[in-house]
Structures are given as structure tokens and as C-alpha cells.
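Encoded as C-alpha cells, the structure appears first; notes follow it.
All protein chains but one are shown in place.
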Amino acid sequence: MPTEPSPAATDARAAVAAALRDVPHVPGAPKPDPVLIADDVRRMFGGVNAVDVDHVEVQRGAITALIGPNGAGKTTFFNLLTGFDKPNSGKWTFDGRSLGGVAAARVARAGMVRTFQLTKALNRMTVMENMRLGATAQPGENLFAALVPAVWRPREKAITEQAEELLARFKLDTKRDDFAGSLSGGQRKLLEMARALMAKPQMIMLDEPMAGVNPALTQSLLGHIQALRDDGMTVLFVEHDMHMVRHISDWVIVMTEGRIVAEGPPESVMNNPAVIDAYLGAHHDTDLGDDALLDDAVLEQLRTEDEEAR
Amino acid sequence: MRSAVLDPGGTTTPPLARRIAALLLLALTSITLLLVATPARAQGPVASATAACVADAATGCIVGTLRTAAGEPVVGAVLDVVGPAGDLTATSDATGRWSVAVTEAGEYEVTLDVATIPAGETLRDPANNPRTVAVALGASQAALFPLGAPAGGGGGGDTGDEPSDSPTTDAEGGAAVPETPGSTGSGVTAARVAQLTVNGLVFGTLLALASVGLSLIYGTTGLSNFAHGEQVSLGGILAYVGTQLVGLPLIPSAIIAVALGAATGWLQDAGLWKPLRRRGVGMIQQMIVTIGLSMAISYVFQFFFGAGPLRIVTDTPTSVSIGPVRITTTTLWSLAIAAIVLGGVAFFLLGTRAGRATRAVADNPALAAASGISVNGMIRIVWTLGAGLAALGGVLIGLYFGATSWYSGGALLLLMFAAVTLGGLGAAFGALAGSIVIGLVVELSSLWIPTDMRYASALVILILVLLVRPQGILGRATRVG
Partner (left out) sequence: MDWTRILTNVAGEFFAPTTAAYALAAIGLNIHFGLTGLLNMGQAGFMLLGAYGFAIATIAGWPLWAAVLIAIAAATIFALILGIPTLKLRGDYLAIVTIAAAEIVRLVGRSTALTELTGASSGLRGNQYKDTFQDASPFDDGTWALGPFEYAVNASNSWWIRIVGWVVVALACLLVWLLIRSPWGRVLKGIREDEDAVRSLGKNVYSYKMQALVLGGVIGSLAGILYVLPRAVQPDSMGRSMTFFIWTILLLGGAATVFGPVLGSIIFWAVLAIVKLTLRDVVPTTILRSEQIEQFGWIIVGVALMVLIIFRPQGILGDKKELAINAH
């Protein structure tokens, strides 16, 4: 699935590639300009180490992919970093600030905003309301200020303008006043990403942004992710589809059984025998998607259960 | 990895199941020990709830008999006595009689808790409640509260007030919370602690019959069933209908009550819950449905059977003394039945295919369905079993307290929730352990706090548990997010 990168993207990509050229291709390799540094992060579930990461660094301004087979602990690691789960031990810093044990909302305010594997568009709110909710520094979100519209109207106007720009960029402007629940799966992914950008984060963390998105929209999603890097944002995303990863990422971190087993630029990681061994296991000939190993009917059922559970 | 699945609740895993089985065994052993300990026959029948007061040189008695306007004895009415000997409580027995033993002479203020007299009954002279009596040691002093239409006009009420338009028949008070043997008196004595501990174990075991069903239903369907209390009341009321209205002996009518109770569980799932699940009605909506159902059923009971206590058996039970502890033979039999049934449930859950399937459904319905288990079939079994257990609990609790009523289950609902939460929501054996803890807390707390606040102590425990260990004492921490 070839993407034709824009010249600007090529420049940014080249710059990042240059910065990462001398980084050794080993797990936990130090980066020249890390924005996120994590140490000794562990999370146990019923005696099993779901996450057991000794050291990892994420380069500023790069697109880093976190890949690994089903159950490797990618999403759990994501949840830990973003404050949605508490580790048994470990510490990490984001842009020099320690964020270990910090609540999810404060992590987001620190500039690290995430999306979810199962899209969390707020279905019974309109697309515009979703976007406005993503904005920061709205004084009207204070109970008392909320009672005096004059206090928050000006900021609301600015927020709405910002939202309209983003919606136009993500081609959702025509859906402005529709309920988010009426959007297609792919559009909801886009909305969630656009909403995350309302907060103008330094780093955006995308949990399987391509899952459940049709191929046509995948192209534009990939383009948007690259555009984020070109704007100078750091992107960390979880993915299982190697093809996607190869096309857009600058750096790849491979997790299996909770540990980081390999790191490197996409081309070299793909050929790393340790990765092929650990990642593919006995399934050399199957697609690398998590879901490929599960029967479709079961998968569908699990999805519905998930929906019902929330 | 698919980690964003909310675990439906602390469900049993094999090691946990073993741990709980051990706990269960412990509980069963203690009950059995209680049963085999050679019971010393007590001296003849004893008036049910309160041991009658005998005045002697160091004891004075305050006594009375409560009868309705129609002359029927009032059972289970609560009286508070405050005076030099402290704060005491009495409950009227099957013949309407009550008595309080005091160890100091002086003036005592006696208050009849009007919430505990049958609905529709009023004090003939409301101004005379509370009333003050002078008590001398070695003598009995009567304190009478005649019921009936107020004598003369007025009656000293607050005539300026609009009559309350709230459900006045709503005897949510202590009506269905009669005292248990030995809970009167005050002070921490070894004998009293022993008696209250036994009371607590008994109450907890009977409560467990009701809570296990609540927990199983929660575990398999995720539904917090607020109408479970009414299933308990139903058992008691059906037994009352059998013995008192149809004239059957106790045992057959209890069996019929349990069978019919189980049948209502089956019917409820078939007629209400399964269609709701199929419609995709959300869990919270279903929970609110159970609230409406609870309200409707409890008032249906009240509509047909009134708000007063309903006595399943009218003859006074025989008690036996084991050391300092007094217990009725009916209660001993109830305990034996409860132990056997709970053991049966444990065997069903751990040892049979259907039981394992039930636990599998509770663990992960999608996976259970994928491995060929009929989820709806299991849920039906759980509803039937849960309602049957609740009905049995209702019968035995009705016998234990001397009477059942439209609200006897409703009054226990929050204690059941406390037990279930304590044990870990959805963990059936947790509910058993939780019930016994709650039973003990309720009874033993009356050593330190006023008897009429003892149910509150269990609810405080509930809140504290959620504060420090939301997964319950036996539940396991679940993954969220």
C-alpha cells in the first residue's frame, strides 16, 4: 500500500532519520533527544508480568511504533504511561517532568494525550461538542464561572474556531452538528484524533489507530499521522499491522510478553531474527494482526461484550 | 492485547475457589459442632423472644401486654426503657407480653416504638407515650399502652400540620426487625458475648441463603437485584399462607414455599429478564426495573396481607441451653437445613458440570458461549436457584424472628448487599463469608451501640470496605481501563 509522502514530510522524516542514525538497534537504546524516558515499569496481573520494561526512550518529534503480538502488554504499557492504570513499580519522565503515578487527567494536561483502541467518541454529543470538550483553558468549565456566560463566551468562540479548522483538516466539517454516534468507525477514529489535538499536545499516543478502519480511510489516517510529525509533534502508536508500521514510522519498538525485545528503524527490525522468532512464533504464514488468530465469530462477540461492558 | 475489558466482578479462580472452599468447610464445621454439642434440655418451654423477668431482691421488673384494638396480641413491638439501670429494650412476644429486668430502683421512661406496632393500630392515648413508671426492686411494675381509637377529641397532636401524605403504612422502621433472643440487656459480659456471637452466626447463616442468590445473579448477569428482598419476603409469606391459611403442617408448607419461590425465579427470568436482555436494555435500566419491581411486589404483599407481622407457627418454640447460650430447637433445625443447603450449593458450583458452567458464565460470558455453554440456560438456572434459596431464607428467617411480614426481606436487602459487597461482588462464596461477618457485626455491635442502630453498623462496614478494599474481602483486584 504505497503512500506518496509530501516533500515536507520527506524533509521531516529525513531529519528524524538522521537524528536516529547512530542509535544502536538494541532494546532500551538511548536517544539523542528523548521526550519520554521510562525505567523499570512493571505491572502484574494475577502473578503474571503483563508489563516488565527495564528502560525505554522515545525520540522527540519522531513517529515511534510500539508493536508486538496479542497479549504482549502494549496497551497495558500505554495505560500505565497515561495514568489509566497503576504500575506495581516504575517511574517515567515526560519532557523532564516525572509522571509516574500521576492521574490520567494531569498526564493529559502535561501534554501527553491519548486515544483508545475501542474508539471513545462521545456518541450522544455532537461532533462539535466533542471537539470543544477537548479544548483546554475554558474558564466556563468551572462551576461558578459557568453561571456567568460573559466569562466564558469569548474563549468558547476561540475554541469553536480552532475546532472548525481541525474538522476541516480531518474532512469532518460537514458532520459538525451530527451526533458522533452517527459517524462511521473510521470517522470516529478521526474525530477522536482531532479532539485530542484540541488540547495542542506535545505528544499524542494512538492506540491502534488503524483498527477497524476501511482501507480508503486508512490512507488518509496515515497521512494525518505523518502531518502531525511534520508539525513537530511526537507520535507514539500501538499497531500490529507491519505494513502500516513500515510506511510511516521512524522507529519501532517491539514488545512481547511484557518486555521490549527489539528496537530499530522499521526496515532493520523487520529483519531481526529475534523479532521474527518472538513476534511470529509458529505463525509464520499468518497475517500479523492480533485478531487473525481468533475466530471471527468469537471476536465479534467479544466486541459486543466490550461495548456492553461500558 | 484486548485489555480494555471490564471484568464483570471478582469471580472465583481455582486457587480462590479452594481458599473459599476451606472457609466454607470452616463455617460448616463450626455449625456442625454447634449441633452435635449435647444440648442440655432447658426447663420447659420459654416465652419466645424475651425471657420473662422474675423479680427478686436485686431485680425489678417492668412488664406489660400489648393488644390490638381487636384484642389480638401485638407481636414484635419494640419498647425502650431508659432509667437508672441504663438504656434497655424489650420486644413483645407471641402473647403480646414484654418485660424488662432492671437492677436499680427508680423512675424509668418507657417508650413504645409506634413504628413497630401493626399498621392501622394507634395508641389510644398518644400523649401517654413515653410514660414514666416508678420501679422498686423485688416487684413488678406494669407499663400499659392501650391501643385503639383515641379517647376523646384532639389527642394533643400537632393539629396545625397537614396530615402526612407520604406512605404512612410504610413501616420501614424497625417493624420487621424484631429482637433476637438475648439481645436485650446491656454491658459486655462473657455470657452476653457468647449469646450474641451465636445469634450472629445463626443470623449470618440464614442471611447467607438470601445473599448467595443475590450474588449468583449479579455474577452471571451483572444485575444488582433490588427486588431480591421481596423474594425473601415471598418465601416467608408463602409459608405463612401454607400453615395459617391453608392449614398445612410446617414442613410441607415450607417445601411448597421454596418450590413456589424457585418457580417465581424461573418465571421472572422467562417473562421479564430474558426479554429485557434480548431487547438490549442496559444494566442500569434493568437495575431500575428491579427497584420498581421491589416497590410493586412489596405493596402487593401489604395489600393482601397487611402491614402487621405474620406468624408462620404460633406455638412457642422449645429452647435448649448450651453453656451460657440459649437457642431454640427450631433454630437448630434451621441451621442444619441451611448448612446442608449451602453445602449443596457449594457442591453444585464446584463439583458439577452445570455449576462449573455457571461460574464460567460469570467469568466471561462470551468465552463461555464460545465454548458451547448455553448462557441463557445458565442464567435461568441461577435465577431459579437464587429465588429458591431466597425463599428458603425467608421461611427460616421468619421462623427465627417469630414472624414474617411484607417487609421482612426488604429490611434485609441492604444487609445482603453489604454481605455481597464484603465478599466481593459476584463471588458466591464471598457472599457466604460476607453474610456471616455481617451477622456477627449486627449482633455484636449491640454490645456497644443502641440495639436499634445495629443494622446501621453493618452498613457502615459496607462503606468502609468499599473505601479500603472495593473488591471485597475475598474478591480479587480487577483490571480496569
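Each chain carries a letter (A and B) given by its place in the written order, and its residues are counted from 1.
Assume a contact is a pair of C-beta atoms (placed from the backbone, for glycine too) under 8 Å apart; a residue touches a chain by one contact, two chains touch by 3 or more.
Note that the structure is predicted; figures quoted are calculated from it, not measured.
The chain not shown here is touched by just one of A:Leu147, A:Ala168 or A:Ala274, and that residue is A:Leu147. Contact with the chain that does not appear here is found for just one residue of B:Leu248, B:Ala263 or B:Leu276, B:Leu276. Of the candidate positions B:Ala263, B:Met295 or B:Ile322, contact with the hidden chain is made by B:Met295.
For chain A, the list of residues touching the undisplayed chain reads 82, 84, 103-106, 108-109, 113-116, 120-125, 129, 132-134, 136, 138, 140-143, 145-147, 149, 152, 156, 179, 192, 195-196, 198-199, 310. Taking the complete complex into account, residues 6, 80, 82, 87, 111, 113-115, 119-120, 158, 160-174, 224, 276, 279, 281-285, 287-289, 291-297, 299-300, 302-303, 307, 410, 414, 417-418, 421, 425, 449-450, 452-453, 455-456, 459-460, 462-463, 466-467, 470, 481 of chain B touch the chain not shown.
Quick note on the criterion: only the chains that are shown with their structure count from here on.
Chain centres here are Cα averages; for chain A and chain B they lie 52 Å apart.
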